[in-house]
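Dumping the structure here so I can ask a few things about it.
All protein chains but one are shown at their positions in the complex.
Which chain is which? They are A and B, in the order written, and residues in each are numbered from 1.
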Amino acid sequence: MRRFTREAGLWLLAIPILLWTLLPIYHIFLFSISSKDSAFSGALWPDKPTLRNFGTIVREEHFYLHHFWVQIWNSLWIAVAAGALTLAIATCAAFAISRLKVRGGRTVMNLALFTYFIPAAFLAIPMYKAMGAYELLNSRWSLVLAMVTLAAPYAIWVLKQASDKLPYELDEAARMDGATPLQLFRLVYLPLMTPSLVAIGTYALLLAWNEYLYAYLLLSHEQTITLAVALGHFISADDSPWELLMATGLVYALPPAAIYYAFRRYMVGGLTAGAVKA
Amino acid sequence: MAAVSFQELRKNFGSTQVLHGISLEIADGEFMVLVGPSGCGKSTLLRMLAGLEDITAGSIAIDDRVVNDLESKDRDIAMVFQSYALYPHMTVRDNMGFSLKLRKDKKTRIDERVARTAKILNLEPYLERYPRELSGGQRQRVAMGRAIVRDPKVFLFDEPLSNLDAKLRVAMRAEIKALHQRLQTTTVYVTHDQVEAMTMADRIAVMNEGRIEQLGAPLELYDRPANLFVAQFIGSPAMNVFEGILRDGAVEALGARWPAPKNKGIQGQPVRYGIRPEHLQPGRDGVPAEVVVVEPMGHETELLVRINDIDLIVVMHGRSAHAPGERIFLAPQAANAHLFDAASGRRI
Partner (left out) sequence: MIAVPGIALPRSRFAFKSSWQTWGAIMIAPYLLVFLAFVLYPVSYGLWLARDPASYARLFADPIFARTVVNTVVFLLIAVNLKFLLALWLSGFFVHERIWIRWLSIVFLLPWAVPSIPTIFSIRFMFNPEWGVINSVIFRLTAHDGPNWLNDPRIGLGLAMLTHIWKSLPFWTLILIAGRLAIPREQYEAASVDGASAWQKFRYVSWPSLRTLYLTSTILSMIWTLGDFNSVYLLTGGGPADLTHVLATLGIRYIRLDQVDLAMATIVCAMPLVLPLMWFMMKNLSRGDRQ
């Protein structure tokens, strides 16, 4: 009997959790398959579900969507560039700090951690001014570099933790085998770090793809903005086409969610372990 | 092949000195074992020779060439680590060929040498496996293969057997020894296990607290330990040692007179009297002792006996009819006794 009440209690808890989690997401989905007239009916399922919204997006047939393909390309370009650059910079730094024991490595690690603990929206303001000074505003590179700045500290931290776990004798053995630092890096370190590298690359990629604030500050031209900023523009007018916004939002949200779930094993294990150490 | 020479070698970690001036000559083709309790500086000495630690003072020479400032890879030495340090992402073949690949040997030559080494070590069936797919003994062999394949001037081993179980350790001990007899490469072997040292070494350097206590052939150390430390470190079970006073050719200790070698020490000198367990045999007369524990091992029997509240160990060949509580008489021979100065611990 006690067992039964406990199971029932668990199930009872599951319902509000499910509702709370899914309601806003289902709402997006509902709008994106509704036609303009039926979108506001308040029904749980549209009378005539339709994929017309997606057609409109693909053909760029709305004022807000005239540059859809360019913008999604920008998002992709920036995410991939930021992911790759973060990965390269952070891997080198973690290797130098953890394996080569470079002098001052601890200090650099602390500087990185310090950066990690600056609230993102606060760093955005001076960063915006600096990008202006570097004349990078409105260039994709400004967002890429900003994202690298934000992602690298955490990336270095996690990679350093992971590489500290590799036995030091491996390096010594390689050194006695005649490996130069670069050979050690390429032939021993990188292959052994692959799982962490996948996790960190994905982390940086998703961070850049999902970023709104920095993109909104640093990019303003219709041809250079990312899809995230373009979505923000929908809200500027009261009569914005909600069903198109939601459909575009769904298109925008699907890739990161898919990547996230594909790499969940790496992400959850690797990243949460490094995120907060008790 | 090469001779190795340490001259007044010192090592500091920060402000603490862990090696206090080590001088040691290792002959070409010799199997030298560095043995000592954990923390005495064996690994540090070996790693300085390997080029993994820098040298605070003194010098190391290989074949008369001072290598202090040479990188590891230019010293032409190979090392087997305690943890094996195999590359987990490479097959046995790649692990063994890695150093050759780095020095840009031709592929055919690498294959040929790896094959030859694998044959010596019976690793041929495992060449395509990864380290995680091997047993402890096989990993150990791969680690040795990685060293052999380079045909270096000197082999270094740092406690290579301590991760193996007791049975495998004995087997590998013989294998390493046989390998050395076959290759005749100068070898420096570090261990804390005196049995390993005794069974494998041409010569042993017994180390303690950053110093070499004694250097010599295994049985030389066993028969003529230079001081109390070596006397008690070498041999198992350890030598019985107790305090006494030298008087009229015998040592007065534990309320009895113990025969001592002639013409040693001075009358009335306080000494430590040492006698190995197998030299302390029960007889018809001698020093009375009480049997406390009997430990039969089959081929021999260990007795724990008590004299004046001091416990001594007696090892008897074969089986023994003694029982706990029994009184026996111990009659050591003067020739087997070791005398050490009570103050300095040095052999008299």
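As a convention for this text, a contact is a pair of C-beta atoms (placed from the backbone, for glycine too) under 8 Å apart; a residue touches a chain by one contact, two chains touch by 3 or more.
Keep in mind the model is a prediction, meaning the values are calculated, not measured.
Peer 1: Looking at B:27, B:70, B:245 or B:307, which residue reaches the missing chain?
Peer 2: Looking across B:27, B:70, B:245 or B:307, the contact with the absent chain belongs to B:70.
Peer 1: Of A:66, A:129 or A:221, which one is in contact with the hidden chain?
Peer 2: Once the missing chain is taken into account, the touching residue is A:129.
Peer 1: Go through chain A and note every residue touching the omitted chain.
Peer 2: So the residues of chain A touching the unseen chain are 10, 13-14, 17-18, 20-25, 27-28, 31, 40, 42, 88-90, 92-93, 95-97, 100-105, 108-115, 117-130, 133-134, 145-146, 148-149, 152, 156-157, 175, 180-182, 185, 209-210, 212-213, 217, 228, 231-232, 234-235, 242, 245-246, 248-250, 252-253, 256-257, 260-261, 264, 268, 272-273, 275-278.
Note that only the chains that are shown with their structure count from here on.
Peer 1: Which of the residues in chain A come into contact with chain B in the complex?
Peer 2: Chain A residues touching chain B: 167, 169-170, 172-179, 183, 187-188, 191-192.
Peer 1: For the complex, give me every residue of chain B touching chain A.
Peer 2: My answer: residues 50-52, 71-73, 77-79, 81-83, 85-89, 98-99, 102-103, 146, 150.
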